[in-house]
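For this depiction, one protein chain was excluded, whereas all remaining protein chains were kept in their positions.
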Amino acid sequence: MNVHDPQFVDRRNEPAISYRYDQHDLAFVRSRVAEFREQVRRRLAGALTEEEFRPFRLMNGLYLQLHAYMLRVAIPYGVLTSRQMRRLADIADRYDRGYGHFTTRQNLQFNWPKLVETPDILEALAEVEMHAIQTSGNCVRNVTSDQFAGVAPDEIEDPRPTAEFLRQWSSLHPEFSFLPRKFKIAVSGAANDRAATRVHDIGLRIVEGEGGARGYEVAVGGGLGRTPFIGKVLRPFLPREDLLAYIEAILRVYNRFGRRDNKFKARIKILVHELGAEEVIRLVEEEFAAIDREPFAYDAEEFARIESFFASPPYEAPPARSETLEAAKQADAAFATFAAVNVARHKVDGYAIVTVSLKPIGGIPGDASSAQMRALADAADAFGFGELRVTHTQNIVLPHVKQDDLFALWRKLDAVGLATANAGLITDIISCPGLDYCALATARSIPIAQAISKRFASIERQRAIGELGIKISGCINACGHHHVGAIGILGLEKKGQESYQITIGGDPTLEASIGEALGPGVTAEEVPDVIENLVDFYLSRRIEGERFIDTWRRLGHARFKEAWRKEGVDGVDI
Amino acid sequence: MAQATHPQILFASDLRRGETLLLGESGWVRDPRRALVARDAASGADLLRRGEADLAKNRVVDVYLADVEVGEDGVPSPLHYREKRRLAGPSVRPDLFADPEEPSR
Partner (left out) sequence: MALISEGAFIEDSWRHLTNEEDLPKSGKYIVPLARLAEALQRLPDGALLGVRVDNTADPAQLAPCFGRLSLIAIAFPAFSDGRGFSLARLLRRAGFKGELRASGRLLADQITHALRCGFDTIEVASDIAARQHEAQWRDALAAYGAFYQSGYGGRRRILEERRKAAS
């Protein structure tokens, strides 16, 4: 094969850091683009009605929103090469309005594509091994994972090969493309769950069994939305070789028995809730026992083939302590803050994991301009083996940065407004697009995030407060994951006005919990005051080292409710 | 007692481009000043019929009537904040919604 072969993909300058398409993967996405192009043609000609076209439009990630179509591009398990990031920037400029929005499922959304140009956009994506397949629709969605995969010190095994394995298995699945509702899978491979597996339809945690065998803890029925649930463990240890058969069993039970009479009761979490975990386990195990294993006989080989793509990049061997870094921290206070807040330990001495915040003070959470995307791509090339990650907190991660390079990186980021030192702090807010963009929304969410962000702009104050995740959803569908925010905010409509319900105590990790409501909804103007009252109460009562969520757990919800009421906030009755 | 009904305008989305459209005198428009305002149930039904005809011709999708109030200048303004938002664009990016231009077809 040479450069003139249409199947050849030019990757001369790219290190092997993630899965690379072979000719079959490439042919598949190209077929998908051709299929969608034809579906659009048939839609415009009336051979497909809107009702018929809609599921196929959705299965290619295209929504119709308030002002325009919206295209949700898949970023499998959150990994992007610099080349791919540059292509996203090009698409933003050519087909959109110069920016994109990173989401809570590690995807990217373009807010202004035209239907008639979408096949061209998909073709531009296919050229860089990207797609928008199954980012919507009643099918298996983007399999998400841990943004620190492959580099975190607490990792048992890199979850990305599993996520890629499942991505391929779920792509255009003949039996499971018309499920009762969407289906979301997340994989974690570390002691700390950064992938929110407990609030997914299937949550997989890589665990070690007897004799060091690798397998999965399988949890089912987690999810947010109208009725949030924490997932129930079906199998504490499922051997790796049984993974696809077991997932097939779960999906088949769901496809057959999930409710189809009521869109709001159609997720598998409702099936688990209504039948009970025991009955669901029984149904799944019965189905699993009946599945013919012969088709899975070569899974181990295929898994190994996929795994080989996720080898570590060619790390150098710098010392554990970087004098360059230490000197820079001494010399520049702003950089020292960034290093303290946005930089995490790497499993390799002398390296670091950098979180690039897309939450500038007063900015739109998760948005990046095409210029910023290119700057990120350049930064990844200069300092990080050309690799980027999208987190489900709507930030970007550069997972392999030498400590020696941190200061130079920070200066580049600062030049394009990407050096906000607030990772994990109160202004690192998760917010869905809300009623500014989304046809499903009941209230705006972004202006709420902006107001809170401005109120807590002071970095010293933020650091004093410490870890506090605020998550905002503009409707009950909870795309902002408000249920699992230490402080959650849900935008609803009350008497013709936007009204905001505040919850406390949510947690997306293995200590998963759903937030509890504080009281009646408040107006947009009142939200920053309410947050400030809660924060002040926490600061006044906390014990050394306690995060907001810890103090809340210790003192109890009632105390926080009292504190909120005592401050005299007038809520509108809900 | 007679039912008080609000004046209404007809919303839709352009099938090919996705933009928000209103039914005007001679077709689809972006500018509410040029939208047809139905002042009773019968003319509302007529607007809807015209919209659905264009839906059947694969020109628009998601056709519906929305209640408005009509200012002294005669310009209709939706009662609900959702439809107001559709006409105004994202509140957080006012730079993106310049003066509404007419659709190309």
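In order of appearance the chains are A and B, and numbering begins at 1 in each one.
By our rule, a residue touches a chain if its C-beta (ideal position, glycine included) is under 8 Å from a C-beta of that chain, and two chains touch if they have at least 3 such contacts.
Source: prediction; values computed, not measured.
Student: Among the chains included here, which ones are touched by the excluded chain in the whole complex?
Tutor: A
Student: Based on the whole complex, identify which of A:R20, A:R97 or A:R305 touches the chain you can't see.
Tutor: Residue touching the chain left out of view: A:R305.
Student: Among A:L179, A:L224, A:L325 or A:V348, single out the residue that touches the unshown chain.
Tutor: A:L179
Student: Write down which of A:A191, A:A290, A:A311 or A:A415 is the residue touching the left-out chain.
Tutor: Of the candidates A:A191, A:A290, A:A311 or A:A415, A:A290 is in touch with the missing chain.
Student: Applying the definition given at the start, please give the residues of chain A touching the unseen chain.
Tutor: 22, 24-25, 27-28, 31-32, 34-35, 38-39, 42, 46-49, 52, 55-56, 138, 168-169, 171-179, 252, 255-256, 260, 290, 292, 294-296, 298, 301-302, 305
By our rule, only the chains that are shown with their structure count from here on.
Student: Between chain A and chain B, what is the separation of their C-alpha centroids in Å?
Tutor: 36
Student: So in the complex, which bits of chain B are touching chain A?
Tutor: Those in contact with chain A are residues 13, 15-20, 55, 57-58, 61-62, 79-82, 85-86, 89-93, 96-97.
Student: For chain A, which residues are in contact with chain B within the complex?
Tutor: Counting only chain A, the residues touching chain B are 43-46, 50, 64-69, 97, 112-116, 364, 435-437, 444, 446-447, 450, 496-498.
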